[in-house]
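For this depiction, one protein chain was excluded, whereas all remaining protein chains were kept in their positions.
Here the chain labels run A and B in written order, and each chain numbers its own residues starting at 1.
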Amino acid sequence: MSSFARPATQIFAGGVTGASDAEVPLIGMTDGALVKSTLDGDARAFTELVDRHAAASLRFATRMLGDRSEAEDVAQETFLRAFKALGSYDERLPFRTWLFSILINRCRTAMSQRMRRERRVVFDSEALERSSVEAAQESIELREELNRAIASLSPEQREAFLLRHIEELSYEEIMSVTGAGMSALKMRVKRACERLQQLLTEGVRG
Amino acid sequence: MKRQNPRPENDDAVDLVLRQAIAEMREGFSVPPAWRAELLSKLPTRPRRSAFVRWAPMALAAALCLGVGLTAVVKTRESESIVDAGVMSRVRFSIRAPAAARVSLVGDFDRWDPAALPMQRAGDGETWTLDVHLPPGRHVFAYAVDGDLKIDPTAPRAVEDDFGVPSSVVVVASNGAR
Partner (left out) sequence: MIDGSWIAKWLAIGGVIVVSSRPVAAQGSTPNAPQLAVSVKAVVDRLADSVRALGLPTDPLYAKAAEGTLKGADEQRVVIAVRRLARELSDAKVALGDGATDAELEAGASALHAGVATDLVARLGRAAKGGGTPGRLVMPLVTLADMVARNVSPQAAVASLEALVSRGAGDAQLATLRSDVERDIAAGERPDVAVQRRSATIVHGLDSHAPVTRKPPT
(Lines give C-alpha, C1' and ligand atoms only; values in the text may rest on other atoms or scores of the structure.)
Protein backbone atom coordinates (compact mmCIF):
# COMPACT_ATOMS: atom_id res chain seq x y z
CA MET A 1 0.00 0.00 0.00
CA SER A 2 1.78 3.04 -1.25
CA SER A 3 0.20 5.95 0.46
CA PHE A 4 2.07 8.73 -1.20
CA ALA A 5 3.74 9.35 -4.52
CA ARG A 6 7.50 9.14 -4.31
CA PRO A 7 10.21 8.55 -6.85
CA ALA A 8 11.73 5.09 -6.97
CA THR A 9 14.38 4.23 -4.44
CA GLN A 10 16.97 6.90 -4.50
CA ILE A 11 20.52 5.86 -3.99
CA PHE A 12 23.24 8.38 -4.02
CA ALA A 13 26.44 6.70 -5.01
CA GLY A 14 29.28 6.90 -2.56
CA GLY A 15 32.17 8.95 -3.63
CA VAL A 16 32.86 10.37 -0.26
CA THR A 17 35.55 12.95 -0.59
CA GLY A 18 38.02 13.57 2.11
CA ALA A 19 38.90 16.89 3.62
CA SER A 20 40.61 19.12 1.12
CA ASP A 21 44.39 18.90 0.91
CA ALA A 22 44.78 22.17 2.70
CA GLU A 23 43.15 20.83 5.84
CA VAL A 24 45.04 18.71 8.33
CA PRO A 25 43.28 15.39 8.79
CA LEU A 26 41.76 15.32 12.23
CA ILE A 27 43.50 12.11 13.02
CA GLY A 28 46.88 13.80 13.11
CA MET A 29 45.88 16.64 15.41
CA THR A 30 46.71 16.73 19.10
CA ASP A 31 43.91 16.96 21.62
CA GLY A 32 44.93 20.52 22.38
CA ALA A 33 44.75 21.44 18.73
CA LEU A 34 41.32 19.86 18.48
CA VAL A 35 40.10 21.92 21.42
CA LYS A 36 41.36 25.01 19.70
CA SER A 37 39.64 24.00 16.49
CA THR A 38 36.40 23.46 18.31
CA LEU A 39 36.59 26.87 19.89
CA ASP A 40 37.24 28.28 16.45
CA GLY A 41 33.97 26.79 15.33
CA ASP A 42 34.92 23.47 13.75
CA ALA A 43 32.23 20.99 14.72
CA ARG A 44 34.09 17.92 13.60
CA ALA A 45 36.98 18.58 15.95
CA PHE A 46 34.89 17.92 19.03
CA THR A 47 33.45 14.81 17.44
CA GLU A 48 37.01 13.57 17.07
CA LEU A 49 37.68 14.30 20.73
CA VAL A 50 34.59 12.36 21.68
CA ASP A 51 35.73 9.44 19.59
CA ARG A 52 39.13 9.45 21.21
CA HIS A 53 37.97 9.52 24.78
CA ALA A 54 34.47 8.06 24.87
CA ALA A 55 35.50 4.44 25.29
CA ALA A 56 37.78 5.13 28.23
CA SER A 57 35.17 7.39 29.81
CA LEU A 58 32.50 4.74 29.46
CA ARG A 59 34.84 2.12 30.81
CA PHE A 60 35.77 4.10 33.87
CA ALA A 61 32.20 5.14 34.60
CA THR A 62 30.88 1.61 34.17
CA ARG A 63 33.50 0.11 36.48
CA MET A 64 33.04 2.90 38.98
CA LEU A 65 29.26 2.90 39.08
CA GLY A 66 28.67 -0.77 38.33
CA ASP A 67 25.78 0.12 36.05
CA ARG A 68 26.20 0.43 32.33
CA SER A 69 23.26 2.64 31.52
CA GLU A 70 23.94 4.99 34.39
CA ALA A 71 27.53 5.14 33.18
CA GLU A 72 26.31 6.10 29.73
CA ASP A 73 24.28 8.96 31.17
CA VAL A 74 27.18 10.16 33.26
CA ALA A 75 29.60 9.95 30.35
CA GLN A 76 27.26 11.94 28.13
CA GLU A 77 26.83 14.60 30.78
CA THR A 78 30.59 14.74 31.12
CA PHE A 79 31.17 15.44 27.45
CA LEU A 80 28.43 18.05 27.40
CA ARG A 81 29.94 19.85 30.36
CA ALA A 82 33.39 19.56 28.88
CA PHE A 83 32.12 21.10 25.69
CA LYS A 84 30.64 24.05 27.50
CA ALA A 85 33.78 24.52 29.58
CA LEU A 86 36.27 24.12 26.74
CA GLY A 87 37.29 27.72 27.08
CA SER A 88 38.78 26.95 30.46
CA TYR A 89 40.90 23.99 29.31
CA ASP A 90 44.61 24.54 29.82
CA GLU A 91 46.64 22.85 27.13
CA ARG A 92 49.47 22.07 29.51
CA LEU A 93 47.27 19.46 31.12
CA PRO A 94 46.50 16.33 29.10
CA PHE A 95 42.97 16.56 27.75
CA ARG A 96 41.99 13.18 29.13
CA THR A 97 43.07 14.20 32.59
CA TRP A 98 40.98 17.34 32.37
CA LEU A 99 38.05 15.38 31.01
CA PHE A 100 38.39 12.81 33.74
CA SER A 101 38.25 15.42 36.45
CA ILE A 102 34.79 16.28 35.15
CA LEU A 103 33.91 12.59 34.80
CA ILE A 104 34.98 11.76 38.34
CA ASN A 105 32.91 14.60 39.64
CA ARG A 106 29.86 13.38 37.76
CA CYS A 107 30.42 9.84 39.05
CA ARG A 108 30.67 11.04 42.63
CA THR A 109 27.46 13.02 42.24
CA ALA A 110 25.72 10.03 40.72
CA MET A 111 26.82 7.78 43.53
CA SER A 112 25.67 10.07 46.28
CA GLN A 113 22.33 10.55 44.56
CA ARG A 114 21.99 6.83 44.17
CA MET A 115 22.77 6.09 47.77
CA ARG A 116 20.09 8.46 48.89
CA ARG A 117 17.58 6.94 46.49
CA GLU A 118 18.16 3.26 46.57
CA ARG A 119 18.60 2.24 50.13
CA ARG A 120 15.45 0.20 50.07
CA VAL A 121 16.05 -1.33 46.68
CA VAL A 122 19.09 -3.28 47.88
CA PHE A 123 16.94 -5.97 49.36
CA ASP A 124 14.80 -6.20 46.24
CA SER A 125 17.75 -6.55 43.93
CA GLU A 126 18.98 -9.50 45.94
CA ALA A 127 15.65 -11.18 45.45
CA LEU A 128 15.91 -10.44 41.77
CA GLU A 129 19.34 -12.00 41.58
CA ARG A 130 17.93 -15.21 42.93
CA SER A 131 14.88 -15.26 40.73
CA SER A 132 16.37 -14.20 37.42
CA VAL A 133 16.88 -16.99 34.97
CA GLU A 134 20.34 -18.47 34.66
CA ALA A 135 22.30 -17.20 31.74
CA ALA A 136 25.37 -18.99 30.45
CA GLN A 137 26.74 -19.29 33.96
CA GLU A 138 30.14 -20.53 32.93
CA SER A 139 31.06 -17.63 30.75
CA ILE A 140 29.87 -14.91 33.13
CA GLU A 141 31.16 -16.47 36.34
CA LEU A 142 34.46 -14.70 36.37
CA ARG A 143 32.91 -11.38 35.51
CA GLU A 144 30.30 -11.58 38.26
CA GLU A 145 33.00 -12.32 40.76
CA LEU A 146 35.06 -9.48 39.46
CA ASN A 147 32.15 -7.06 39.60
CA ARG A 148 31.41 -8.03 43.15
CA ALA A 149 35.04 -7.66 44.11
CA ILE A 150 35.17 -4.18 42.63
CA ALA A 151 31.89 -3.25 44.24
CA SER A 152 33.22 -4.31 47.62
CA LEU A 153 35.92 -1.66 47.55
CA SER A 154 35.20 1.67 49.15
CA PRO A 155 34.43 4.38 46.59
CA GLU A 156 37.77 6.08 47.25
CA GLN A 157 39.69 2.85 46.84
CA ARG A 158 37.76 1.92 43.73
CA GLU A 159 38.31 5.33 42.19
CA ALA A 160 42.02 5.29 42.89
CA PHE A 161 42.44 1.70 41.72
CA LEU A 162 40.56 2.23 38.47
CA LEU A 163 42.44 5.41 37.65
CA ARG A 164 45.80 3.85 38.38
CA HIS A 165 45.48 0.35 36.98
CA ILE A 166 42.67 0.54 34.44
CA GLU A 167 42.97 4.03 33.07
CA GLU A 168 46.71 4.13 33.82
CA LEU A 169 46.95 7.71 34.94
CA SER A 170 50.10 8.75 36.76
CA TYR A 171 49.88 9.47 40.46
CA GLU A 172 50.41 13.15 39.73
CA GLU A 173 47.47 13.12 37.38
CA ILE A 174 45.33 11.21 39.85
CA MET A 175 46.17 13.75 42.50
CA SER A 176 44.97 16.56 40.29
CA VAL A 177 41.72 14.87 39.28
CA THR A 178 40.74 13.54 42.69
CA GLY A 179 42.18 16.24 44.89
CA ALA A 180 43.71 13.63 47.20
CA GLY A 181 47.29 13.65 48.47
CA MET A 182 50.01 11.35 47.15
CA SER A 183 50.41 9.14 50.19
CA ALA A 184 46.67 8.75 50.68
CA LEU A 185 46.31 7.74 47.05
CA LYS A 186 49.10 5.19 47.18
CA MET A 187 47.59 3.70 50.30
CA ARG A 188 44.18 3.41 48.65
CA VAL A 189 45.59 1.71 45.58
CA LYS A 190 47.62 -0.67 47.72
CA ARG A 191 44.62 -1.58 49.87
CA ALA A 192 42.45 -2.02 46.81
CA CYS A 193 44.97 -4.37 45.22
CA GLU A 194 45.26 -6.38 48.40
CA ARG A 195 41.53 -6.66 48.79
CA LEU A 196 40.98 -7.67 45.18
CA GLN A 197 43.76 -10.22 45.31
CA GLN A 198 42.28 -11.67 48.45
CA LEU A 199 38.74 -11.86 47.10
CA LEU A 200 39.73 -13.26 43.74
CA THR A 201 42.10 -15.81 45.14
CA GLU A 202 39.53 -16.99 47.66
CA GLY A 203 37.09 -17.39 44.86
CA VAL A 204 39.58 -19.49 42.93
CA ARG A 205 40.23 -21.75 45.86
CA GLY A 206 36.67 -21.86 47.04
CA MET B 1 38.23 -17.23 28.76
CA LYS B 2 39.92 -19.81 30.92
CA ARG B 3 40.62 -18.87 34.48
CA GLN B 4 43.92 -19.71 36.16
CA ASN B 5 44.05 -21.57 39.46
CA PRO B 6 47.25 -20.36 41.07
CA ARG B 7 48.53 -21.43 44.46
CA PRO B 8 48.11 -18.49 46.83
CA GLU B 9 51.39 -19.19 48.64
CA ASN B 10 53.22 -18.18 45.52
CA ASP B 11 53.43 -14.37 45.29
CA ASP B 12 53.77 -14.41 41.54
CA ALA B 13 50.63 -16.44 41.28
CA VAL B 14 48.69 -13.95 43.35
CA ASP B 15 49.88 -11.14 41.16
CA LEU B 16 48.82 -13.18 38.19
CA VAL B 17 45.23 -13.32 39.40
CA LEU B 18 45.14 -9.58 39.88
CA ARG B 19 46.89 -8.87 36.61
CA GLN B 20 44.40 -11.01 34.80
CA ALA B 21 41.55 -9.22 36.50
CA ILE B 22 43.00 -5.89 35.48
CA ALA B 23 43.37 -7.08 31.90
CA GLU B 24 39.72 -8.05 31.85
CA MET B 25 38.63 -4.76 33.30
CA ARG B 26 40.67 -2.90 30.74
CA GLU B 27 38.97 -4.73 27.91
CA GLY B 28 37.98 -2.36 25.18
CA PHE B 29 34.61 -0.76 25.50
CA SER B 30 32.97 -0.11 22.19
CA VAL B 31 31.08 3.14 21.96
CA PRO B 32 27.40 2.46 21.22
CA PRO B 33 26.35 4.31 18.09
CA ALA B 34 23.06 5.34 19.66
CA TRP B 35 24.87 6.85 22.62
CA ARG B 36 27.23 8.70 20.35
CA ALA B 37 24.42 9.96 18.14
CA GLU B 38 22.47 11.17 21.13
CA LEU B 39 25.46 13.00 22.55
CA LEU B 40 26.31 14.71 19.30
CA SER B 41 22.73 15.77 18.78
CA LYS B 42 22.68 17.38 22.22
CA LEU B 43 25.74 19.53 21.65
CA PRO B 44 24.69 23.14 21.26
CA THR B 45 25.71 24.92 18.08
CA ARG B 46 28.46 27.39 18.56
CA PRO B 47 28.70 30.05 15.91
CA ARG B 48 32.07 31.68 15.87
CA ARG B 49 32.79 34.71 13.75
CA SER B 50 31.67 33.87 10.27
CA ALA B 51 32.44 30.18 10.29
CA PHE B 52 29.20 28.51 11.32
CA VAL B 53 29.33 24.76 11.13
CA ARG B 54 26.34 22.65 11.94
CA TRP B 55 26.78 20.04 14.64
CA ALA B 56 25.10 17.03 13.21
CA PRO B 57 27.91 15.16 11.48
CA MET B 58 26.95 15.06 7.86
CA ALA B 59 28.74 13.34 5.08
CA LEU B 60 28.73 12.73 1.38
CA ALA B 61 27.68 9.21 2.16
CA ALA B 62 25.29 6.81 0.55
CA ALA B 63 22.24 6.15 2.65
CA LEU B 64 20.82 3.07 1.06
CA CYS B 65 17.13 3.02 1.64
CA LEU B 66 15.05 0.00 0.93
CA GLY B 67 11.67 1.16 -0.07
CA VAL B 68 10.50 4.39 -1.55
CA GLY B 69 9.40 5.96 1.68
CA LEU B 70 12.95 6.76 2.66
CA THR B 71 15.32 8.96 0.80
CA ALA B 72 18.94 9.81 1.33
CA VAL B 73 19.74 13.45 1.81
CA VAL B 74 23.08 14.30 0.34
CA LYS B 75 25.04 17.30 1.41
CA THR B 76 27.20 18.80 -1.25
CA ARG B 77 29.26 21.21 0.80
CA GLU B 78 32.73 19.79 0.97
CA SER B 79 33.42 21.18 4.39
CA GLU B 80 30.86 18.80 5.78
CA SER B 81 32.37 15.65 4.36
CA ILE B 82 34.09 13.28 6.69
CA VAL B 83 36.24 10.36 5.65
CA ASP B 84 35.50 7.71 8.16
CA ALA B 85 33.93 4.30 7.83
CA GLY B 86 31.88 4.86 10.93
CA VAL B 87 30.37 8.17 10.03
CA MET B 88 26.66 8.70 9.95
CA SER B 89 24.39 9.17 7.00
CA ARG B 90 21.37 11.38 6.93
CA VAL B 91 18.15 9.53 6.29
CA ARG B 92 14.75 11.06 5.86
CA PHE B 93 11.79 9.21 7.31
CA SER B 94 8.28 10.04 6.17
CA ILE B 95 4.85 8.73 6.95
CA ARG B 96 1.47 9.83 5.88
CA ALA B 97 -0.77 10.39 8.91
CA PRO B 98 -3.19 13.21 8.20
CA ALA B 99 -5.33 12.68 11.29
CA ALA B 100 -2.49 12.32 13.77
CA ALA B 101 -1.76 14.76 16.56
CA ARG B 102 1.69 13.41 17.42
CA VAL B 103 4.08 11.21 15.50
CA SER B 104 7.53 10.09 16.53
CA LEU B 105 10.15 7.75 15.21
CA VAL B 106 11.16 4.76 17.31
CA GLY B 107 13.79 2.16 16.63
CA ASP B 108 16.99 0.56 17.75
CA PHE B 109 18.82 3.85 17.21
CA ASP B 110 16.82 5.63 19.92
CA ARG B 111 16.12 2.62 22.11
CA TRP B 112 12.48 2.65 21.08
CA ASP B 113 11.77 5.78 23.06
CA PRO B 114 8.71 7.60 21.69
CA ALA B 115 9.87 10.81 23.30
CA ALA B 116 13.29 10.82 21.63
CA LEU B 117 12.59 11.65 17.98
CA PRO B 118 9.35 13.52 17.42
CA MET B 119 8.53 14.08 13.78
CA GLN B 120 7.34 17.26 12.11
CA ARG B 121 4.25 17.77 10.04
CA ALA B 122 5.14 18.71 6.49
CA GLY B 123 3.66 21.59 4.55
CA ASP B 124 0.93 19.47 3.03
CA GLY B 125 -0.46 18.89 6.51
CA GLU B 126 -0.65 15.16 5.93
CA THR B 127 2.91 13.87 5.87
CA TRP B 128 5.22 13.75 8.86
CA THR B 129 8.95 13.77 8.31
CA LEU B 130 12.21 13.69 10.19
CA ASP B 131 15.84 13.58 9.15
CA VAL B 132 17.99 11.39 11.34
CA HIS B 133 21.67 10.60 11.28
CA LEU B 134 22.22 6.89 11.37
CA PRO B 135 25.40 4.83 11.47
CA PRO B 136 25.98 2.25 8.76
CA GLY B 137 24.17 -1.05 9.13
CA ARG B 138 20.72 -2.48 9.54
CA HIS B 139 18.19 -0.57 11.63
CA VAL B 140 14.79 -1.69 12.81
CA PHE B 141 12.18 1.00 13.35
CA ALA B 142 8.54 1.98 13.41
CA TYR B 143 6.43 5.09 13.79
CA ALA B 144 4.53 5.89 16.98
CA VAL B 145 1.36 7.59 15.75
CA ASP B 146 -0.72 8.91 18.64
CA GLY B 147 0.39 6.02 20.77
CA ASP B 148 0.01 3.33 18.14
CA LEU B 149 2.95 1.67 16.45
CA LYS B 150 2.87 1.67 12.68
CA ILE B 151 5.28 0.19 10.18
CA ASP B 152 6.49 2.02 7.13
CA PRO B 153 4.26 0.75 4.33
CA THR B 154 6.99 1.18 1.78
CA ALA B 155 9.92 -0.31 3.66
CA PRO B 156 10.71 -4.00 4.07
CA ARG B 157 9.48 -5.77 7.17
CA ALA B 158 11.91 -6.83 9.83
CA VAL B 159 12.24 -10.60 9.80
CA GLU B 160 12.07 -10.81 13.57
CA ASP B 161 8.62 -11.24 15.02
CA ASP B 162 9.57 -11.70 18.63
CA PHE B 163 6.69 -9.69 20.00
CA GLY B 164 3.90 -10.22 17.51
CA VAL B 165 4.13 -6.61 16.38
CA PRO B 166 6.03 -6.01 13.12
CA SER B 167 8.64 -3.36 12.42
CA SER B 168 10.33 -1.95 9.37
CA VAL B 169 13.95 -2.06 8.30
CA VAL B 170 16.32 0.44 6.77
CA VAL B 171 19.88 -0.36 5.74
CA VAL B 172 22.48 2.37 5.70
CA ALA B 173 25.54 1.68 3.60
CA SER B 174 28.96 2.55 4.90
CA ASN B 175 31.01 5.14 3.05
CA GLY B 176 32.61 3.95 -0.08
CA ALA B 177 30.02 1.25 -0.48
CA ARG B 178 29.10 0.69 -4.07
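Keep in mind that, in the parts below, contacts are C-beta pairs under 8 Å (C-beta built on N, C-alpha and C of every residue); 3 or more make two chains touch, one makes a residue touch a chain.
Remember, predicted model here, so these are calculated numbers, not experimental data.
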item	value
Touch criterion as defined above, residue of B:A21, B:A34 or B:V132 at the omitted chain	B:A34
Where the unshown chain meets chain B, residue by residue	1, 24, 27, 30, 32-35, 62, 64, 66-67, 85, 102, 104, 106, 108, 111-115, 135-138, 140, 142, 144, 146-151, 153, 156-160, 162-167, 169, 171, 173-178
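Assume only the chains that are shown with their structure count from here on.
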item	value
For the chain A and chain B complex, residues of the former touching the latter	1-4, 6-20, 25, 38-44, 46-47, 50-51, 54-56, 58-59, 62-63, 72, 75-76, 79-80, 83-84, 139, 142-143, 146, 149-150, 162, 165-166, 193, 196-197, 200-201, 204-205
Of chain B, residues touching chain A in the complex	1, 3-6, 8, 14-15, 17-18, 21-22, 24-26, 28-32, 35-36, 38-40, 42-44, 46-49, 51-55, 57, 59-69, 71-72, 74, 78, 81-83, 94, 96, 127, 153-154, 173, 175-178
